[in-house]
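Here the structure comes first, spelled out in structure tokens, and everything after it is commentary.
One protein chain is absent from this view; the other protein chains keep their places.
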Amino acid sequence: MTNPVMPKAHRILHINRETEMEYTFRIEADFVPEHGQFFQLSVPRVGECPISVSSFGEGWLEFTIRAVGKVTDQLFSMRPGDELFLRGPYGKGWPVEQLRGKHLVFVTGGTGLAPVKSWLNKLYDEPGMAESVHLIAGFKNEAGILFKPDLARWKERFSTHYTLDNDQIEGWNTGLVTKFIPEIPFDTFGGNYAVIIVGPPVMMHFAALEALKNGVPEEKIWVSFERKMSCAVGKCGHCRIDETYVCLEGPVFPYTVAKNLLD
Amino acid sequence: MNCDINIKQLQKNCWRQSKVPGEFMLQLRVPGSLIEAKHLERVVYIANTWGNGLFHVGMRHTLNVPGVKYENIPAVNAYIKDYISQVENEMCGVEMEESENGYPTIGARNIMACIGNRHCILANYNTQELAKKIEPLIFPSHYHIKIGMSGCPNDCGKGQCNDFGIIGQAKMDYVYDRCIGCGQCVEACKKHATGVLAMTEDKKVAKDACCCLGCGECAVVCPAGAWVRQPKKFFRITIGGRTGKHTPRLGKTFINFATEEVVLGVLGNWQKFSAWVLDYKPVYMHGGHLIDMAGYEKFKEMILDGVELNPEAKVAQRIMWAESEMRGQINVIPIGEHPVAGPQQ
Partner (left out) sequence: MGYSLNHRETNALFDRLAAEYKIYAPKRFAKQGRYSDTDIVRYDEIHTAEEIVWDQKSDFSAKEVLTPVTEPIFYFTEDEYRESGAPKKKILIFLRPCDINAFEHQDRIYLQNGGFCDSYYQRMREKTRFVLMECTEGWDTCFCCSMGANKAEEYSAAVRHTEEEILWSVKDEELTPYFAGCQEADWQLQFIEKNQFAVKIPEIADKETLAKLKKHPMWQEYNDRCVSCGSCTLACSTCTCFTTRDKIYSENAKAGERRRVHDSCQIAGFDAMAGGHGFRTTPADRIRYRALHKVHDYKARFGDYHMCVGCGRCSARCPKFISFPAIINKMSAALEEIAAEASK
């Protein structure tokens, strides 16, 4: 009898301080997850929480974690060489293959950039994967900017709109991500495109409405949900919305499904 | 008005003088504030036959019939024989000779009680059942005692305004495995009681037992049945509360977590204590004054005489009275006017 909730110890290889509040942990592991899947990270004595994979490679996974809870607070006191516990990967990731060869528009808010980071890097490395890549990445303020080297790199090959909600700094726009959606040349895509929206619930809601307003059909929009989870295997009930379990059928949903998921 | 009336005697028979000359108000005892409703028909009959058709809910939970003419008192006294016999002798087990002369004494005032746990969701004991056990200990007697009984520390029965308050308490058991860590007991304790509960790191509940009131709010709100009352009943006994013109004050805790046996033992000693303090001459004074006269130490010694305290019981080492002084330093008087306790020359 295998135990689906048994966590296994993994060594922390490296910790990168993205911001005051967000660290990226590189962990020694052999999993090859789908872009957009998540793991249950666990610290004995503190608990477990779902964290999406922000990047992965040969023998390692990366998680970008915001210090907002008991588990994550504890994680922030850990050092390379320490062990944390993992189980996963869980959930359905981005339909990367289905969207191959399309124009891709990413709209992200804050840490919402993490669940699409590995995909963006793949798109960077394999330019043939997409017709074009447009990235609207928003953060609250300067202190909240994540993945600075990646953002700089992506600029080379993607059409980017980087924006801060409040701050005005050089090289950055000011305003909410929704402000830049009308600047995407949807009419030049010949219908062959997809819009990927990830971020806080309110941001996703308004970004989707803005995309629809700009003529994007519902079926071209994809989102990723964040919900409280305790088990990640469809037992604990926390993430259920109607007949859908976010841990099983999500966290990535086509907008046609997501629009009906009213908590 | 040309009657020769011994008001004091009538008062002893539970008749109260009216401002209307020659009229009196009957006060029927309702020990524990609960009787069979059929008795109300007797009250209606008395009010319509001899009274003025009105009924008053007595402030000590007696059934009051005002407007009875002096000359009708003997008839009413004869009529209430059955009531007294059924309520006192049969219901409470008071051993009293049945007579047509009404109540033999008003000394021990009616034992008031809230509805208690036969009805109330917060109460921790059956107030009336205990009242029935107390009644024969204090009645009939010319020595005064006022008792208020409450099912829980909310004290709706106003025990703290009485010589003795008997307040229901529960010792709580925490069924650790049933606790889901929702924190509702912690909130309830903070809101309604003394805030002795706290969530632990692992989302169970820890208790600072020192100051638990024993109110049982935790059990009332727990959705999982994780807080349960121990089957044994406990009581907080308060003493020395009173209303009045001079020095009203709330009663103070005498014993916390006393068992029923201790309650009955303490109240059973009251007459002896009163008699000693008053030199065996019953006069109407609040119990608190008697305790003041004797001093708390003497009271404690006499009232606990022969009482075996249960291990959970904690007794007040001293009492910090907090009187409302209607006039500054009303207690500072010439020494010769100080009341004196105990047998006099």
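Residue numbering begins at 1 within each chain, and the chains themselves are lettered A and B in the order written.
The rule is simple: contacts are C-beta pairs under 8 Å (C-beta built on N, C-alpha and C of every residue); 3 or more make two chains touch, one makes a residue touch a chain.
All of these numbers come straight from a predicted model, not from anything done at the bench.
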{"item": "Interface partners of the hidden chain - shown chains only, full complex considered", "value": "A, B"}
{"item": "Candidates B:I180, B:A198, B:C211 or B:V283 - the one touching the absent chain", "value": "B:I180"}
{"item": "Option from A:I12, A:L212 or A:C236 whose C-beta touches the chain left out", "value": "A:C236"}
{"item": "Residue among A:V5, A:V96, A:L176 or A:L212 touching the omitted chain", "value": "A:V5"}
{"item": "Residue ranges of chain A at the interface with the undisplayed chain", "value": "1-7, 9, 44-49, 66, 68-72, 83, 85, 200-201, 226-228, 230-231, 233-238, 240, 242-245, 247-248, 260, 262-263"}
{"item": "Touch list for chain B against the chain that is not drawn", "value": "117, 121, 123-126, 151, 168, 170, 176-182, 184, 201-204, 216, 219-226, 228-229, 231"}
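One rule holds in what follows: only the chains that are shown with their structure count from here on.
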{"item": "Centre distance in Å when chain A and chain B are each reduced to the mean of their C-alpha atoms", "value": "68"}
